[in-house]
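Shown below is the structure under consideration.
Every protein chain of the complex appears in place save one, which is left out.
Order of writing sets the labels: A and B. Residues in every chain begin at 1.
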Amino acid sequence: MKDLIIKLTEISSPSGSEEKVRNLIRNSIEKYVDDIKIDNMGNLIAIKKGNSKGKSIMFDAHMDEIGVIINHIDKNGFLRFSPVGGFFPIHAVTHRIQFQNGMVGVIGEELRKDYSKVTPLDKLYIDIGAGGKKEAEKYVGIGDVGNYFAKTIVMENRIIAKSLDDRIGCYIMIEAIKRIKKTKNTLYFVFTVQEEVGIRGARPAAFSINPDVAIAIDVTDTGDTPESSKMEVKLDDGAAIKIMDSGMLTNRKIREKLISLSKKNKIPYQLEILERGTTDAFGIQITAGGIPTGAISIPSRYIHSCSEMVSINDVNACIDLTVAFSKEYND
Amino acid sequence: MDIEKTLNILSSAFGLSSFEDSVIEKTEKMCKPLADKTYFDKAGNLIAYKKGTEGKNKVIIATHIDEIGLIVSGIEKNGLLRFNTIGGVDIRILPGSEVVVLGEKHLNGVIGSIPPHFQNKGGILKPYEKSELYIDTGFDGKAIRKYVDIGTPVAFKPKFINLKNSKCSNKSFDNRSSCVASLYVLDLLRKYNHKWDVYSIFTLQEEYTMLGGRTAGYNTIPDLAIAMDATFGQQPGVSDDQGYDIDKILTISRGPNLHIKATEELMYVADEEKIPYEIEVSPRMSGTDAMALQTTGKGIPTVLISLPIRNMHTSLETININIIKTASKLVARFIASLDSNYENRFE
Partner (left out) sequence: MIIANLSNAMGVSGNEFEIRSLLYKLAKKYADSIKIDAMGNIVAYKKGAKSKRKLMIAAHMDEVGFVITGIDDKGFLKIARVGGIDPRICVDKRVIVGRDKIPGVITSKPIHLLNKSEREKIVPFSSLLVDIGAKDKNEVKKYLKLGDSIVFDTIFEKLNQKIMKGKAFDDRLGCYIVLELLKKNYEDDLYAVFTVQEEVGLRGANISAYSIMPDYAVILEATGAQDFPNKKDINISPELGKGTCITIKDGNSFASPELLDMSIKLADKYNIPYQFKKTGVGGTDAGVIQISGKGVKTIVFATPARYIHSPVSISSMDDVKSTFGLTDVLLNNIK
């Protein structure tokens, strides 16, 4: 378990360049599913076939992570960049960026005139230690993408890593896939692309599958750190069943089902209302005439930084709930 | 149909975005005597269907049935409730207001405010922030949990009042007044001959995600869509440029979001029927279901009629009943004018 989590989180796959993590996920699930395909957007769709009496359920987690994209290499070999997804300046300065070819650089900033303010992204640059433009061009080019470079730490009940958003969701789906042996419901496990840049992968995927119901599995914020925003979700209180976020309200019947399944199977759970932020569930819900959609969330601190943190107990609760729903959903 | 009574019932009913069951149930009952069939589409939108004499074409009347409000986001140890907003709620209207907590049992609540005696004398008054406000039901921490949990919706407390000159006030005239108009159209159509099939669709969740608007057109594929919503009425703080006379007119919207020829035809009917209206210009999107309907599937020609109301998105929205009547008459006459030679033209 530890190995897979480390591999999933340390790999480089920002939005738009998900090949590496897609291959890793594919290799991890191939022998446990009946069919695998990659659609026009690059989403990875794995199917566990049920029988004709069952329902079709789509589980969704996104493979992509936030990152940067190179705009310009200046004459001294420094790189100017734009964000890919919610890459925030407040987390960035002095952190390390890794490019697809393994090259690592440091984010630096122009002279800050006011130390009480955060330097905006267009006044930052990446330093790969090159002596000039020509040398830099040997390693990187315009349009190259990069992501945070950080070592994953797995403790007894905590994981600290970059891109737990949403590799931990992918991990949960992978484990669920391994655990589910027979199923009467047809299960579509969709590992989507480009969620961070506008929930772009999930919509075409949901449209082609057109499932009876869908569950998105992604991270959510917590209200359990000093003087944080007032939010009920806490690490270790279990799988967070989403009621609402800034993009959607979940389908009531589905969330009531998730709650009753948690109670029945003694899975620790909590209820989530997230003020800022949304997930693939928003895109799925409005597609194809309205797909009933719910969401299981993994409570996470420090989202969109290179040190996101989750509770392993919560992760296991999410796996249990995913498996329970896949078995027992029959409307 | 008694428009004022219907408006009273529907605006007093509860139906926050994604929690529309109660108002849907009441509306469905009202639709049944007026329509050939009532049913729900895939997304849960309520549809009242009325067959036309030729039935070759379909027109939908789309009015969103949900209302804005609050949702419980946390329960303090002493029983006070923290909340989040559903839809565009101005936090500044909340202190000192009454609400209804729609839990296992409906509970009355108040959103408290600090008496002036306890506030910093001479300090600068700032508006209350959401994090400073709580809903107080009078129950303690243990008792409240029997009825309420995170995710329990909370509505403005309804109280329908009559003002002078055919005006009245209550919560949710945005958009129950248009829903009433839609029902009245079905009533009027019993007297007018109409060739096209008519679908009155009461859409869900417009105030939050426009889920209903985005799915209604997909599930019922019409040739034309008539959306009805509320617009701003002139009042203190709303200039004559920004709002419309709530006693005299309804508005017909013009702009990229609306089909140019269909809108012209609607204006023609209004002129013929001597229904007073003004053109409401929408340079971009209209901010209503019309936005979602127009770009659904292969595209739906859409028109938008709006009823001016004062104090939008508060518990005391104010409308003139007569405007609901004239809006319904306009829609019914427009539908009656649609014939089988209808073409989607631009020029």
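Methods note: a contact is a pair of C-beta atoms (placed from the backbone, for glycine too) under 8 Å apart; a residue touches a chain by one contact, two chains touch by 3 or more.
Note that the coordinates shown come from a computational prediction; the quantities given were computed from them, not determined experimentally.
Peer 1: I'm checking contacts with the chain that's been left out. Which of A:40, A:94 or A:116 qualifies?
Peer 2: Looking across A:40, A:94 or A:116, the contact with the absent chain belongs to A:40.
Peer 1: Check the options B:84, B:231 or B:294 and report the residue that touches the missing chain.
Peer 2: Touches the omitted chain: B:294.
Peer 1: Please give every residue of chain B in contact with the chain that is not shown.
Peer 2: 241, 254-260, 278-281, 283-285, 294-301, 344, 346-347
Peer 1: Across the whole complex, list the residues on chain A that are touched by the chain not included here.
Peer 2: 15-17, 39-43, 69, 71-72, 74-75, 80, 82-84, 122, 142-143, 194, 197-198, 200, 203-205, 207-208
Convention: only the chains that are shown with their structure count from here on.
Peer 1: Using mean CA coordinates as chain centres, what's the chain A-chain B distance in Å?
Peer 2: Distance between chain centres: 36 Å.
Peer 1: Give the list of chain A residues in touch with chain B in this complex.
Peer 2: 230-232, 243-244, 247-250, 252, 255, 271, 273, 275, 282, 285-286, 288-290
Peer 1: Quick one: in the complex, what on chain B touches chain A?
Peer 2: Listed in rising order, the residues are 17-19, 41-44, 71, 73-74, 82, 84, 86, 131, 149-151, 205, 208-211, 214-215, 218-219.
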